[in-house]
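Working notes for the structure below.
Apart from one protein chain that is not included, each protein chain of the complex appears where it belongs.
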Amino acid sequence: MKVMNMVQAINDALDTMLTEDKSVVVYGEDVGVEGGVFRVTEGLQLKHGAARVFDSPLAESAIAGTALGMAIAGMKPVIEMQFDGFSYPAFNQILSHISRFRNRTRGKFTVPAVIRIPYGGGINALEHHSESPEAYFGHTPGLKVVIPSTPYDAKGLLIAAIEDPDPVIFMEPKRIYRAIKQEVPEEKYNIPIGKARVVNVGEQLTIIAYGAMIREAQKAIVMAKQKGWSVELIDLRSIWPIDRDTIRESVRKTGRVLIVTEASQSYGAAAELISIVNEEAFLSLEAPPARLTGFDTVIPLPLGEKYYIISPERIFFEIDKLIRY
Amino acid sequence: MKVMNMVQAINDALDTMLTEDKSVVVYGEDVGVEGGVFRVTEGLQLKHGAARVFDSPLAESAIAGTALGMAIAGMKPVIEMQFDGFSYPAFNQILSHISRFRNRTRGKFTVPAVIRIPYGGGINALEHHSESPEAYFGHTPGLKVVIPSTPYDAKGLLIAAIEDPDPVIFMEPKRIYRAIKQEVPEEKYNIPIGKARVVNVGEQLTIIAYGAMIREAQKAIVMAKQKGWSVELIDLRSIWPIDRDTIRESVRKTGRVLIVTEASQSYGAAAELISIVNEEAFLSLEAPPARLTGFDTVIPLPLGEKYYIISPERIFFEIDKLIRY
Amino acid sequence: MFNHETLDKYSPLENKIFQLIDDDGMPLDKKWKPALSDKQIIQAYKDLLFERTADYMAVSYQRQGRMFTYPPNLGQEAIHIATGMVIKEDDWLVPDFRELGAWLAKGVSMREIFLYFKGNEDGSRFVNAKRMLPVSVPIASQLVHAVGIGYAMNYQKEKAVVFAFVGDGGTSEGDFHEALNFAAVWNVPVVFIVQNNQFAISVPIKTQTKSQNLALKGVAYAIPSVLVDGNDVFAMHEVLAFARDHADSGKGPVLIEARTYRIGAHTTSDDPTKYRTKEEEAAWALKDPLKRLKGYIEAKKLFDTSGEEALVAEYKKKIDKEFEAAEKHPEYPLDDVFKYMYQEMPSELRRQKNAYENYLQNKGGAK
Partner (left out) sequence: MFNHETLDKYSPLENKIFQLIDDDGMPLDKKWKPALSDKQIIQAYKDLLFERTADYMAVSYQRQGRMFTYPPNLGQEAIHIATGMVIKEDDWLVPDFRELGAWLAKGVSMREIFLYFKGNEDGSRFVNAKRMLPVSVPIASQLVHAVGIGYAMNYQKEKAVVFAFVGDGGTSEGDFHEALNFAAVWNVPVVFIVQNNQFAISVPIKTQTKSQNLALKGVAYAIPSVLVDGNDVFAMHEVLAFARDHADSGKGPVLIEARTYRIGAHTTSDDPTKYRTKEEEAAWALKDPLKRLKGYIEAKKLFDTSGEEALVAEYKKKIDKEFEAAEKHPEYPLDDVFKYMYQEMPSELRRQKNAYENYLQNKGGAK
């Protein structure tokens, strides 16, 4: 198997699907000639041609809206929002149309489109380049929302997303684009959307996280292990739908749960997960389910980011509090 | 005192502030000559002139974005999004700029603007006219989000919103625009943003709701009373910030909590409230905090709305389950 | 004066309106011969009459409380009927929400339309209408869909044109701009039709834009654009046929401003007396598209229009049947709330549906 980082794994997934399915096209700002500002689409235009991998004018609402048009006319567009913060101009198209066309037309027109969004902080970027908008999408009926945390998952989930008959928001934790290298099969494989992954088996506490937070949680778990504590780690992978089964099973076993997300706190993913824990495992709870999240502030510019972004130490601190509770 | 419905109370609040403060202007689609599709701004253009109360071209992003421009130049714009679903084209301006200009400029430029949004279902409307987007705004740092449930609160909260030095999303439960009549003082008064209201004192269970759901909860509470059950009702009023004190006090007393919201479930307001209940009153909980919300579906067109919209009977059903838990 | 050939050279900068018949239906140019056969002209008249009748009926059903809301097409029918004459089966129709006659031509049934405005998504199935999109409520947002479809037509090497509608108010939205720009850059076969009916609800065109005409807006994108009399079915047909040809032959998009007047209210919940004058309404009444087409037909003695009442009566019966069918439509089942959200229902939705069903089954017991 080839060793790949996440950028390569995503590129490989796109290449695989472009090769296999002529209805797949890839477009957005700078994804063609340039190969994307993160080089995720590098080489694809050269290989698959400019009718299938191309630059669009600079307008996110149209990028999303034209993808809907292509999709209902039989294509499978995979579009890129250059950065998380630039998905906002496309909200109306995503919320009002892409998520609803199947329901509106009682299944006559469907939107098998994928919207790729590099997201999250920690890359020393300007404002609007470090956003974590997953809760906006998670709150929007009709979408599926997935986030990989490894190259392997990235390829499998993206292929699943492209093959999915419904629109999928595919969020890429850009901070770990090149941080993790892993063996990734060269052939095609799918990771089912909606299934979480138990990254680490443990007995005393469950951490639920996703994206770049998985790596931080793993570090915290190593620290906890030194204290003799056994922590389970769930990589949610799918922001909607959420895998209640995996969560239930884990929390019923551990009785303690910590949710870790980068996004700001209020009305964020952690709140949804805490509610699910209450619904699924209330009687097993030995401590209040806790959340460690971004603040209810704008994510600071690079020099202030250290306060906002969650470190393994902070995760460990919460583990410690919860286990001693 | 004059008896007013919510439309009149909001009109009165706008009139009061237009009269008192020359920097206040009111604009949006059809708010001028027509007086708004719900007649909320009726008569205001005639009284205050077309430079202060006026129709804009049909473009929500510009309506929001120009309000920011006016606000940082010393005015206090109060803009209307004609319906909930039409606030989506303005998301980029609201999320990227209106909520952030103070922080971005370290307080040099501030945005004392108010965005009025009639929202919610139950009026037999077309698609995109029955949305409950409060969680999108609640998840956006830098905004305050308020929702009145009575004419009295509507006037007091809107005046507070206009006087607030920061941007406020003022959501109006259009379903009860004319349903409730109440004595409303003709003079100016404020209701502080961030304070919930205990609508009904009770001992066995706490319902937290807001907007049009308050009336439905009140009806359910009457049904519960017949069973001999004592239910407390909290009108949240402020979606962000949330009044943790009132919630804590109530749930510590009752030990049981039901959240009722119209919006779809996942990543909605109910999830945030359940998390807060966990954080503030975990040890008092005698039953899992429950939520009764819209489904994770598009709100159906009028003939299917009955399934989606929450009735007093459904609230009662949940009360019953929780109290018997 | 323009004709099919000279439309190629038309410039909206001159602010001249393409028009073939006058207010009474008389040809402006004595030598002009319609591109339509007599049979087509008579059919256009009947279709226009049908649309108008259906519209009146819809408004009256709504007044009787049997439908929630309805946006009348009154006065704008020539645009719709002409579109219906030009659009082909494989062409796409991307509607705004006020082009009834065009929908009917595409195969939408009145039953479906009534069902939609009664508040049932089944009314957007458009079972017999090929390549017909549902009503787009968020103004102008549908235009970018049209462009995407256009891209797909090019990509799939299909010979098909996309007709996309928007109102004068809709030209102010960002999506209007983005759609036209993408359409030009991608060279897609899309015909954009702006129905300039002078108002966006209560807001008059002069509050909407400072430009003299809306066809002008095409200049910004290097899109051929025409200002046409939207109440002149001949002119509309000519321009649409030109535009379809243009798009179909790979030359890219066209923008049409069809100048017209919304004779009725914005929707049945609107009261136009609040924002416009009787004088204005009277002036536009002279340009009524039905009146003008009838004038032409009568002058040329193509058809005995004294039978109109009988025709209307026949249409009314037909429409009534359609309405009854809509009223007899099966009750909205709970299932329908959930089952069309995704191809396969996610377990989360099943869970929520089960909870509701559990309530339905046990609510009696709980009391």
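Per-chain residue numbering starts at 1, and chain names A, B and C are given in the order in which the chains are listed.
Just so it is clear, a residue touches a chain if its C-beta (ideal position, glycine included) is under 8 Å from a C-beta of that chain, and two chains touch if they have at least 3 such contacts.
Worth saying up front: this structure is predicted, and the values here are computed from it rather than measured.
Residue in contact with the omitted chain (choice from B:Gly36, B:Gly85, B:Pro118 or B:Gly142): B:Gly142.
Here one chain is not drawn; of C:Thr69, C:Thr209, C:Ser269 or C:Ser347, the residue touching it is C:Thr209. Listed by residue number, the positions of chain C touching the unshown chain are 13, 172-178, 181, 184-185, 207-212, 216-217, 219-223. Against the chain not shown here, chain B presents residues 25, 51, 56-57, 59, 61-62, 64-75, 77, 92-93, 96-97, 101-110, 141-142, 144, 165-166, 194, 240-242, 244.
The chain not shown here touches chain A at positions 29-30, 32-35, 37, 55-59, 61-62, 85-86, 88-89, 124-129, 265-266, 295-298, 300-305, 307-308, 313-314, 316-317, 320-321.
Simple rule for what comes next: only the chains that are shown with their structure count from here on.
Among the remaining chains, the Cα-based centre furthest from that of chain B is the centre of C. For the pair chain A and chain B, the distance between C-alpha centroids works out to 30 Å. Chain geometry summary: the mean Cα position of chain A and that of chain C are 40 Å apart.
Work out the mean CA point of chain B and of chain C, and you get 36 Å between them. For chain B, residues touching at least two other chains, in rising order: 61, 85, 88-89, 127-128, 266, 295-298.
In chain C, the residues that touch at least two other chains are 121, 137-138, 141, 174-175, 336, 341, 348.
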